[in-house]
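Omission of a single protein chain aside, the complex is shown with its protein chains in their original locations.
Take a look at chain A:
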């Protein structure tokens, strides 16, 4: 039986992108990136109504002011927050000499920052979308 001369790599020194935090953060980064991109295409279209007429813009925007669309906005913010801070993690892995060694800790740092920002956001946003619209 021929033995390979390559050292066998297993355990905690494996690759950055196969399995566990390294892979799941990449999957999450991809999905959120595409989601935000699709949102942006629609967002520029509805914002363009401001040059059609104030009536047209306000009619469409007020149809968004309900809890269901409000939860969609929360989902978008959740996606943007993850993508932004995981993007910073990717840059740290690429440019900071100790980045690759701590990529797993950096991932949990991203989750911690995400929770720290998203929870207060939700407290405020939920109180807005479940209160009556005036004006």
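Quick note on the criterion: a contact is a pair of C-beta atoms (placed from the backbone, for glycine too) under 8 Å apart; a residue touches a chain by one contact, two chains touch by 3 or more; residues count from 1.
Please note the rule applied: contacts and distances are computed from a predicted model.
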Absent chain per UniProt: "ABC transporter ATP-binding protein", "Metapyrocatechase", "Ferrous iron transport protein B" or "Succinate dehydrogenase subunit D"?
"Succinate dehydrogenase subunit D"
Positions on chain A where the hidden chain makes contact
30, 33-34, 36-37, 40-41, 44-45, 47-48, 50-51, 53-55, 57-58, 61-62, 64-65, 70, 73, 77, 80-81, 84, 87-88, 90-91, 94-95, 121, 124-125, 128-129, 131, 133-135
